[in-house]
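The other protein chains are all here in position, but one chain of the complex has been omitted.
Read from first to last, the chains carry the letters A, B and C; within each, the first residue is number 1.
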Amino acid sequence: MVQMTMIEALRDAHDVAMANDDRVVVYGEDVGYFGGVFRVTAGLQKKYGKSRCFDAPINEAGIVGTAIGMAAYGLRPVIEIQFADYVYPGMDQIVSEAARLRHRSAGDFTCPLVIRMPTGGGIFGGQTHSQSPEAFFTHSSGLKTVVPSNPRDAKGLLLAAIADPDPVIFLEPKRLYNGPFDGHHDRPVTSWKKHPLGDVPEGNEIIPLGKARITREGKDVTVLAYGTMVYVAEAAAAETGIDAEIIDLRTLLPIDLDTIKASVEKTGRCVIVHEATKTSGFGAELSALVQENCFYSLEAPIIRVTGWDTPYPHAQEWDYFPGPVRVGAALKTVMER
Amino acid sequence: MVQMTMIEALRDAHDVAMANDDRVVVYGEDVGYFGGVFRVTAGLQKKYGKSRCFDAPINEAGIVGTAIGMAAYGLRPVIEIQFADYVYPGMDQIVSEAARLRHRSAGDFTCPLVIRMPTGGGIFGGQTHSQSPEAFFTHSSGLKTVVPSNPRDAKGLLLAAIADPDPVIFLEPKRLYNGPFDGHHDRPVTSWKKHPLGDVPEGNEIIPLGKARITREGKDVTVLAYGTMVYVAEAAAAETGIDAEIIDLRTLLPIDLDTIKASVEKTGRCVIVHEATKTSGFGAELSALVQENCFYSLEAPIIRVTGWDTPYPHAQEWDYFPGPVRVGAALKTVMER
Amino acid sequence: MTNTPPLTLNVPEPGCRPGDTPDFSDFVIPRAGAVDRPPVDVDPDDIRDMAFSIIRVLNKDAEAVGPWAEGLSQEELLQGLRHMMLLRAFDARMLTAQRQGKTSFYMQHLGEEAVSCAFAMALEPGDMNFPTYRQAGLLIARDYPMQTMMNQIYSNAKDPLHGRQLPIMYSSKDHGFFSISGNLGTQFVQAVGWAMASAISGDTRISAAWIGDGSTAESDFHSAMVFASTYNAPVILNIVNNQWAISTFQGIARGGVGTFAARGHGFGIASVRVDGNDYLAVHAVAKWAAERARLGHGPTLIEHVTYRAGGHSTSDDPSAYRAADEGAAWPLGDPIDRLKRHLIRIGAWSEERHIQAEAQIRDEVVAAQKAAEANGTLGQGTAPSARDMFEGVFETMPPHLVRQRQEAGY
Partner (left out) sequence: MTNTPPLTLNVPEPGCRPGDTPDFSDFVIPRAGAVDRPPVDVDPDDIRDMAFSIIRVLNKDAEAVGPWAEGLSQEELLQGLRHMMLLRAFDARMLTAQRQGKTSFYMQHLGEEAVSCAFAMALEPGDMNFPTYRQAGLLIARDYPMQTMMNQIYSNAKDPLHGRQLPIMYSSKDHGFFSISGNLGTQFVQAVGWAMASAISGDTRISAAWIGDGSTAESDFHSAMVFASTYNAPVILNIVNNQWAISTFQGIARGGVGTFAARGHGFGIASVRVDGNDYLAVHAVAKWAAERARLGHGPTLIEHVTYRAGGHSTSDDPSAYRAADEGAAWPLGDPIDRLKRHLIRIGAWSEERHIQAEAQIRDEVVAAQKAAEANGTLGQGTAPSARDMFEGVFETMPPHLVRQRQEAGY
């Protein structure tokens, strides 16, 4: 085990995968010589050469499109979209091509491809460095969508994503790159270097996709969260004293329905938290799933705490961000009903 | 009143809008000389000249992007995406630009723009002529999303969309272009020319966005549907004898929550039907909204009847399409619980 | 500049619309043999003029002339003729089958058979095409079984794509034929990625990208050019300029530039035009481009100048937007007729043999069709299972799809 930040853990996953498998190639904007604007790929070009880690032209459609061609050839491209906010030009290649290649060719061609992108806000990045577009991906059949919340998961899930035979969208909550941010933006954040989840196994240790993790057991209410919101939920539980069971979904699709069901059947209550815009966000799917599967256990309406249906604002960032106060209020409300 | 098919009604809406307002310009692939592959814009170029109705290069990003520039200039572009399946290359311009221009410029620039596209399956169009991508739009703050289900609504809602000061996504269920298809693909479809909803008011009669229409009153269960599914739901109600209240949402965003709430509070049950892929489809949002707003009225779990989480298949079209048998089964299930 | 006249919008118009007399007199056609054949390591900047000319081999008298006339044996030419005739006969039968309701949709190649048939023979096994819907000649010429193509078209029980795809959206990795997408342009940049992968892997295989004239307007065309140029990818970038994109003439996509091939100049890519109705020319140019790619000289952009003699698809009626006799006036002639006349001229063929061959090919196609129809047609006879719709979305079916499949009753 080595103590790592999330950036280091992601870099390590790349390193391990590239060392083990020649087919793994890594590219994206500023990814090669410089090592990425968040430095996730720093050092890889030097170590593995320019044809395995390189800078790409600023063209997200081209980055995804060429990666699909490479995956069809037999390589295992791992590409970076500099910010999740910039994925839309690549949307057609992702939704119409990567997601459907195996199915439409009946397995004649496949698309083992990982598309990494920093996601979420909390860094005063304004509307184009803060978005959480996961619902676009979960609505596209043929994609898996992963959101790690700590260095250990980041490494294990990224290794699983790279090993996966199908395209995986890998969303990295950038506010967690250095430590477990809980939404208290006026307080310092502990570094992963001093956190148990910063303790990362060496080598090729995979965390399977599709398995959620209960980060806090509780009996009062189930909180479904992922990414940064896991820590916000933990803070809210601690601050309200409500005995919440917090589930870090880790993989949004395929979703770990068994874990969710077992928990909601136990608690009878459910709060869903995400940073993305509310309407048609992934929380809607979670809410629908919970009510379809746990209707008779539910003692109160499910509450969604999410970003608002507005662009992500710059100055009003903390009014937009679903912080511990809003999550705490939802926990109280759901307990009072 | 004139008896019209949906195509004719849409054409008439264009005609009225272009005649009344010089700022209305219409373009898209094959839209000019030929009048569109579904002939919605036939005759407009001849009547209004080549600079108000013209053919566009095959570049959806460019079609949307230029339209944004035109809207910012002060025109009112109405553009056609040939099939909704081809909107993804234009996604960045829609989501990042059209949807956010007013907000990000604090009203300095606005984007009154209508993006029309034929949507839905049932024509053996395979995976690239059948999709229903409405959930992508409802998740993007700043867009309105409209789905008419008959000629009268098509005209009135399109006129409202063109008059709207903000960008509107206008999804036309292509299976309804000629008549109210109810999913019984082995039976002939009545033409709109013999249907009361084919009776379309002349002139500039607007149907306001954001207002649902109850197409069938009932007391047993509320069915939330839009587009083709309205007729499927009607058939299912008739065939099962279940006294369903069927709501044609017409506008998905802004959603008419009042009408939904009043109905579910009355019936205590809810079935949601759409053709799009289930996971993160608009049905998820509807389900979440209903359970948030009507939790204490609900006597049974809300059921979603939707397309499956697979690409839209060619040969298995009727296995994918949520037809009256599946909707009827859901009505029975929801009544038995 | 304050008193300038009002601006006006320029909307390009084709020379001829229904009711007009077709007139191709503006269309400059160099004589066969006129264009030089540079070495494959030529600097793209030194052959800019080739983007404004047309490489042609067969002249009016059906002789093969000039520096691009070489390399194909009589046997190969006869084979080429057979491929094109097969494709045309195949198309004719399938158009009829569609009209008979045996399938939902079909797209033909009428007039464009040389492009894909000749190109196919210039690649090596292992190379990969990223075709559009109008290059079935790549399969026919590579002996992909017609019956299998028909099984796909009929979405029947033997359809290798299990009924999932629209008719003609074939896929065959073994035949160097990438799965066709219904979304225009996407494959153009994927081909570049495949070629980059080959280069990354130290392989010797190359890829070929395909796009229509209208679809060059798509953004993925640009992505392909940017990546191909930057990484010097071993790819052949084919534009099939058949003059029309459904109802829209090529001027709407091409704008103010003389030719589509000229698009390559903005990227330093070697760019040439070829007479797409001249089997020998297409083959020679394809060979040259393949050699360039394989020897590490990078991408070549080829504009195949041809004419879509039929409708866009079975859903289209071209008489609504172009003169009925425009095809007849098309100055580059018919590819089958031209190769046939050449073969007769060199004494390798005759009118009689041609008529015999036509009959025999028709029989072959009919036999394949019968066999395919024994497996069912769309909605008739055995069909791919609904269960199969849920398979193959992922390698391993995740729980939510298992649940949905069960809910669907399979």
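As a working rule, a residue touches a chain if its C-beta (ideal position, glycine included) is under 8 Å from a C-beta of that chain, and two chains touch if they have at least 3 such contacts.
Not measured: the values here are computed from a predicted model.
Touch, as defined at the top, links the missing chain to these shown chains in the whole complex: A, B, C.
Residue A:279 is the one among A:215, A:228 or A:279 that touches the chain missing from this view.
Considering the full assembly, A:54 is the residue among A:54, A:73 or A:226 that touches the omitted chain. Checked against the full complex, the candidates C:80, C:167 or C:234 give a single residue touching the omitted chain, namely C:234. Here one chain is not drawn; of B:6, B:40, B:70 or B:315, the residue touching it is B:70. Contact residues of chain B toward the unshown chain are 25, 51-52, 56-57, 59, 61-62, 65-70, 72-75, 89, 92-93, 96-97, 101-110, 141-142, 144, 165-166, 210, 253-255, 257-258. Counting over the whole complex, chain A has residues 29-30, 32-34, 37, 50-51, 54-59, 61-62, 85-86, 88-89, 124-129, 278-279, 308-311, 313-316, 319-320 touching the chain that is not drawn. Contact between chain C and the absent chain runs through residues 1-2, 4-12, 44-45, 124, 196, 198-200, 202-204, 206, 217, 219-223, 225-226, 228-232, 234, 251-258, 262-269, 290-291, 294-296, 298.
Definition applied: only the chains that are shown with their structure count from here on.
Ranked by distance of CA centroids from chain B, the top chain is C.
Of all chains shown, the one whose average CA position lies nearest the global CA mean is B. Chain centres here are Cα means. That of chain B falls 35 Å from that of chain C. Between the CA-based centres of chain A and chain C the separation comes to 41 Å, rounded to the whole angstrom.
Multi-chain contact residues, meaning those touching two or more other chains, occur in chain B at positions 61, 85, 88-89, 127-128, 279, 308-311.
In chain C, the residues that reach two or more other chains under the touch definition are 162, 164-165, 169, 181, 183, 219-220, 393, 400.
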